[in-house]
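Pasting a structure below so you can have a look.
Taken from a larger complex, these chains appear in their original positions, while the remainder are omitted.
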Amino acid sequence: MSQTVTTREPATRPARRRTGRPWALIVAVCLVFGFLYAPIVWLALVSFNDSRTVSRFTGFSTHWYAELVQDERVIAALGLTLRIALSSAVVCTIVGTLAAFGLRRTFRGRGLWTVVLTLPLVVPEVVMGVSLLAFFVKLAGIPLGFWALLAAHVAFSLSFVVVVVRSRLAGMDTRLQEAAADLGAGPLTAFRTVTLPLVAPAIAAGSAFAFLLSFDDVVISSYLTGVGSTTLPVFVYGQASKRGVSPEIVALSTAMVGVSALLLLIGVAVVTWRARRVGRRVDLTVAG
Amino acid sequence: MARRRVPRWLAANLLLLPAGFWLAVFLLVPLALVVEYSFATRDTGPLRVVLPWTTRAYRTALDPAFLPIFGRTLTYAGLTALACLLLGFPLAWFIARHAGRFRTALLAAVLVPFWASYLARIYAWKALLDGEGLVNRLLGLVGLDRDGGFLLTDGAVILGLTYGFLPFMVLPLYVACERFDYRLVEASYDLGHGRVSTFFRVVLPGVWPGVLAGSLLVLVPAAGDFVTPKLLGGVDQSTFGSVIDDQFRGGNNWPLGSAMAVLLLLLVVVVLMLRGRRGEDVL
Amino acid sequence: MTDEPPGGFHPVAERTPDTYAPVEVGIYGVTKCFSDQVAVDGIDLQVHEGEFFSVLGPSGCGKTTLLRMIAGFADPDSGRIELDGVDMVGVPPYRRDVNTVFQSYALFPHMTVWDNVAYGLRRKRLRGAELRRRVAEHLELVQLARFAKRRPTELSGGQQQRVAIARALAARPRLLLLDEPLGALDAQLRKQMQIELMQIQREVGTTFLYVTHDQEEALVLSHRVAVMNAGRVEQVGYPEDVYERPSTRFVAGFIGTSNIMDVKVSDMDGEWLELTGGGVERLRAVLPDGHSARHGQQLSVTVRPEKLHLYDADGEEQPPPGWCSLAGTVADVVYTGMSTQYVVDVPGGDSLVAFVQNTRRISDAGTPGQPVRMAWDPEFTVVLDSPARGGAEPAEAERTKEEVH
Amino acid sequence: AQGATACAISEAPPRNASGATNTKASNNVAENRLNFFNWTDYIAKDTIPGFEKESGIGVTYDNFSSNDELEAKIATGAPGYDLVVPSDNFLRRFVRTNLVRPLDHDLLPNLKNLERRFREADYDPGNRFSVPWAWGTTGLAYSRSQLGTEVTGFDAYDLPAARGRSIVLDEARDGMGLGLLALGYDPNTKDAQQIEEATRYLLDLKKKIGQITSDVVEPLTSGQTPLAQVYSGDAFQAKDTNPDLEYVIPEEGGLTYVDLLCVPATAPHAENAHRFIDYILRPDVGAELANTIRYGSANTAAKPMIDKELLDNPMVYPPADVLAKLPFTKDLGPDVEARYADAWTKVKTG
């Protein structure tokens, strides 16, 4: 050990202690979240503003929330919007995931399918709205309203699910499916127990997209809302073009974000709790 | 007992059937109506095919006068996609690699702001970007403020678009990062490549399907969005999407709007046909 | 050849396979190509029920490809695979009573070790206490009970491999395919696992089709061994057949170390051939059954290094009369623990290798540069099937041939 | 050469000859319902409940935010609305394409309450298809404190404080109208040359303004824009929250617009629609509407009940001499309308 004398230049730069955490990355992530939540914070502040204006803070008040809960039209529109968004997300997730799996390996005609499945991304919103309106009313005789909106929302959200799920499937280790088949899992079982859990993040992302796209759509929906079925974005847009974004809508937006954040926290708590419980079960299994 | 397996093409087509049916009925047939309309003669009333058939709308649509708008559209969309990538990658990477059991929570947190109405969010940005707004005041502290704020600038449009489409980049990227085998990064470091080189040579190719998917999901809708430019941009904010929109709204020129839409679709179809093998697994 | 009753002497009686048992896996003229290459090239093999059958061969010779076709992950381009007498073409993997220990483990990353092992059992409708018992049993077998809750990524390479073994074993199929299942294990654990695998195989009667690159393992564990090269089977037989009587130059070179000499027939005396070449003073060999030779014919012969005896060139002890013998110089001495390996340069530029068991302290061994005499009983000279080729190493030569495809 | 083809998008066959003045209106569906499609925030609180209570007819009230949206829905034929409120320029198109049905004046005894100007208006002489809901003018709204001066005409766009922040309406006829008026031309001109000049003027103006948009209320209330071409009704909405705002009809002139109640050709409950129109023509109902939305009312009989403050506001009810400078937007026929549209596209994209 006494021979550790080195006369040569050190091969590397002087040591510098690395900290365990990727601080630069954490800072970047905080900034991005700051970017995402800055307008939300502003909305939250405004929603408690006393006056009608959304630009000057004149005093604290929950006035707009009170107004909101009494506004039947907003509540009805919200209800319809949520129903459509949820249905659309469910349909898109199922149909889109199936399609993504269909496109997994090469076969004749895959290129064509790919083009068809990408088209909805490209069709300008007005064009889609107008042509669907013409289609529903003139060709198909489908009344405007929930079903027409649902059909349209699925049509323009489907691609998002397909693209996200496909990107996950691309290059996924097929040996895992083989291993499942090897252990006696039929295609459906293998899908449920191995493939699905592995693509689940993508499917979840896809359904989130489908939901949000439907939840936020104005242009296409404005052509397809039927008698007595106005979606929230269409309603808001109409109002805004008349007298700007009303504090009521700001309050609604804040409430929605608040509720979803709350749901998220509850979800996290539940999952964590379940994970612990499952962990304990395995513990017992091993012990016994 | 021996039984032939379902051939691959048949299985694939069966899986694609529901999506194919849906899109055929609710996309292709309506689009056929648009194609028909694009060859009609102009009339001020909507949704009527007016004869004689003419290609006049196409000639107008291909007028070089629209080129700058096309260029602006691509610039908006391209810069938006780039900004989304720059903001989204660190986020996706962090969530996939460092967030542990808070992964799902953080991902959902990316989506939570989108429960607020689109217009409300945009108006919030308008307020923040205004001359008197928070952004300008903060930048004022370091002497970077701008008279009249950043509203009605191209920057504001790109910011608004980036804000609106960020999740469409983050989620596919996350999906790709989560699958990425981190041992490859170690192998690259091991062979002497530093962070930057490793990022471009190993990480980026590794998460490429995610980058492609995310870029597609941001680029294309961003190119089509005209509401955001309209609300945040200045006078010269016409995009291809808004021109098409104008042709339909105000009863300006339905055949022209249809023709432009058809051309846009054709362009994308051609690009898709010409795309490389590498992209085929994603698009 | 494959269906003959045991011909040679069998040291361990209970290891003798019942070669009259029905054929469990029948492989008939199976070929499989990848775009630019034949991976499996017209293979015929029959594995009997309850047999422990090993496939040995160099890297890239098609072992994994063959197993994948048996498991049903790939279909042969031509030829037929039968399991239990039923043609398997078109039968999906999950309908074959076959389990695989994958070379690359293929563990489910989203499941714990426990769930990985339970996977196949769940498919067999095992539930509750019975399931827990079976999983626990197999985790103990591979000494991983305490890792049950971990994910595969939190295990070392060897631990992952053991999970793969436990997962496949737990399902107790009629046929188990093992693709280098012990490759990542240390010798100690490997030996334990070998014994466990052997015991399980004998107990349960599962047919094992075992791919390994460890020849000793193959020789020790198997009822029969097939040696593959470049997509073809070069020899099938009992372990001692393959080792003591390699039929081709490739097998001789591949299994253990071989001293291969290119020689010419100079005389024939009944079943005995007199040969010249390789610098050996008097080289004799027995002509294998069913072969003939003619005067002046070019032949390859081989002799195993452990059959070679070393004598001090000028010492008083000399080889018995009648033995093949030649003089040479020690070029290298390599200590391998149990034995020492002598590389001896012989006249003509070749060198031969001799193994001497380290029954004594190694300091007793010879040193490089020392002149020695090597000799062996002519009954250990083995005549090889294939004609002499160029000077290339056998394995090398095969690989070159592989390139022709 | 305008003919309906057998193709998918084809003109709905006219249900009735468009020449007829007095057609019997009856419900196609025997239901006590009315589907009313109106602009957002464009009604008094008690208008619908009052009607429902009185007539026993249930009203479904939906909103749209642009004439185009309305047109697209009506044009397809069967969206189920009984009563819609297009602006005057769109009504003319609706009439031309037979999207609305003639009114049954027998069911509208209160029609007599209408101001004369609106009975003879050239967008619909004799109220054959429509009855005014409210009317307003296009002018300029501005922030006195920000501009630091009174605004009298379109030269206000040159004020330094307005540069890069002012707004022009994004509507072909209103936008082009600004150009034509600024140049001293008739905003209903058919002269290609004048339209061309106005286009150039607007392209020039574009360099000084901030936005071309119809969403003016928010920027005005928040003070983001100090000057905007606006509809008078929007200006008052904005002024409600931002008292700093003023509305002025520029000395060069402006346009009068009217939003009109009319019955789509496909209305299932045409009779109920007429009952609603007649209800709205009642003085008390009309006055309440006017007092709430603070647009001009065309109902002479209602005037006595309209807030004094409103009646006296020259911005809502301009004096006769000003009114003379505020023509209705005329239907200039398909070709000239198209010319306006193309010119406007050029302004926006150029």
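Just so it is clear, A, B, C and D label the chains in written order, and each chain counts residues from 1 on its own.
Going forward, a residue touches a chain if its C-beta (ideal position, glycine included) is under 8 Å from a C-beta of that chain, and two chains touch if they have at least 3 such contacts.
Fair warning: this is a prediction, and the values are worked out from it, not measured in the lab.
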Formula for the entire assembly, written in the chain labels shown: A x1, B x1, C x2, D x1
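Throughout what follows, only the chains that are shown with their structure count from here on.
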Busiest interface, counted in C-beta pairs: A-B
Inter-chain centre distance, chain C versus chain D - centres from mean C-alpha coordinates, in Å: 92
Gap in Å, rounded to a whole number, between the CA centres of chain C and chain B: 58
Residues of chain B touching at least two other chains: 33, 46-47, 123, 127, 248-249
Residue list for chain D, restricted to those that touch at least two other chains: 8-10, 66, 72, 76, 215, 218, 222-224
Complex interface listing, chain D residues touching chain A: 8-10, 35, 37, 39-42, 60, 62-66, 69, 72-73, 76-81, 214-215, 217-218, 221-224, 234, 237-238, 240-242
Residue ranges of chain A in contact with chain C within the complex: 173, 175-176, 178-187, 189-190, 193-194, 197-198, 279, 282-283, 285-286, 288
Complex interface listing, chain B residues touching chain A: 8-9, 11-16, 18-20, 22-23, 25-31, 33-34, 46-47, 87-88, 90-91, 93-94, 98, 101-102, 104-105, 107-121, 123-125, 127-128, 134, 163, 166-168, 171-172, 174-176, 178-179, 209-210, 212-213, 216-217, 220-221, 224, 227, 240-241, 244-245, 248-249, 257-258, 261, 264-265, 268-269, 272-273, 280-283
